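Here it is, the structure, as structure tokens.
Showing chain A:
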Amino acid sequence: MIDVVLNIVLLLFLLTMAVSILFIRHLMAMAMLFGLYSLLTAALFLVLDAPDVAFTEAAVGTGISTVLMLATLAITGIHKEKRPKIHLPALLLCTLVGGLLVVISLDLPPLGDEQSPALQGVAKHYLEKGKEETGVPNVVTAVLASYRGFDTLGEVAVIFTGGVCVLMLLGHWRQKPSVKVKNKIRITSR
Partner candidate 1 sequence: MSLSLWLGIGPLIPLLGALAVGFLGRQPNLRDGFGAFTALMLLLWSITGFVQFNLSHEALLWNAPLIFASPIEGIPLAFSIEPLGLCFALLASSLWLITHLYAIGYMRAKQESHQTRFYVAFCLAMACLMGLILADNLLTLFLFYELLTLTTYPLVSHKGDEKTRKNARLYLMLLMGSSLLLLLPGILVFWQWTGSLNFTPGGLLDKDQPGVALLYLLFVLGVAKAAVMPLHRWLPAAMVAPTPVSALLHAVAVVKAGVFTLLKVTLYLFGAEVIHAQATLLLWLPALTILLASFVAMTRDNLKERLAYSTISQLSYIVLGTVLANSMGLLGGALQMLMHGMAKISLFFVAGVILIASGKTNISELTGLGRQMPLPFIIFTLASLSVIGLPPFGGLWSKWYLALGTVEAGQYLLLGVLMLSSLLNIAYLLSVPLGAFRPSAQPFALKKVPLSCQVSMALPALACILLFFAAEPLIQLLRPITG
Partner candidate 2 sequence: MESVLDLVLGHFNYWAVIALLMIGLYGIIARQNLLKKLACLSIFQTGVFLLFISWGYRHDATVPILAEGFSRYANPLPQVLMLTAIVVGVATLAVGYALIVRIHKAYGSIEEDAILEKDQQEQE
């Protein structure tokens, strides 16, 4: 029972955070709230029996992401957002999509339901045979590294791609005067 209460309380906090992030105009404060928001999410993951995800969220979401945001703020030096206007079409769209989602959610198995097909499918096999087949007691690790190892390879590729992109965008490239660019074109035309 305490789970459920904790869960609800955390979710309410989370909602408050999200609303504040949306409305706060001081960007530095927003970054702080953003960090807190991530931390709350991590806590929620923990409550929902997902420690691995919680660790990752705490490290990557709360840590790296917030640091990156602060760094961006430090470089751009802009700390205040202009006064936003109410965007009516967006509001309408959100109500629509949200309504649709609520309707769908009524058809979903309730939280923690035993009969959910998700628990019957592949997951059952992982829980029952995982240790036997991979030798790792942590099923999450077993699936991550073995059954779905290729996804993890893809994940590495994503990080690599992101790194290359950031490097391309922010690396300390020598600034070239435009004359030189013209020279280069001449070389190619030969």
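Here is the rule we go by: a contact is a pair of C-beta atoms (placed from the backbone, for glycine too) under 8 Å apart; a residue touches a chain by one contact, two chains touch by 3 or more; residues count from 1.
Candidate selection criterion: all candidates are chains of the complex that A comes from, given by their letters.
Since we're looking at a predicted model, the values are computed, not measured.
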{"item": "Chain A: touching candidate in this complex (1 or 2)", "value": "2"}
{"item": "Of chain A, residues touching candidate 2 in the complex", "value": "4, 7-8, 11-12, 14-15, 18-19, 21-22, 27, 30, 34, 37-38, 41, 44-45, 48-53, 56-57, 60-61, 64-65, 68-69, 71-73, 75-76, 78, 81-82, 84-87, 89-91, 93-95, 97-98, 101-102, 105-106, 108, 110-114, 116, 118-119, 122-123, 126-127, 130-131, 137-140, 142-144, 148, 151-152, 154-155, 158-159, 161-163, 165-166, 169-170"}
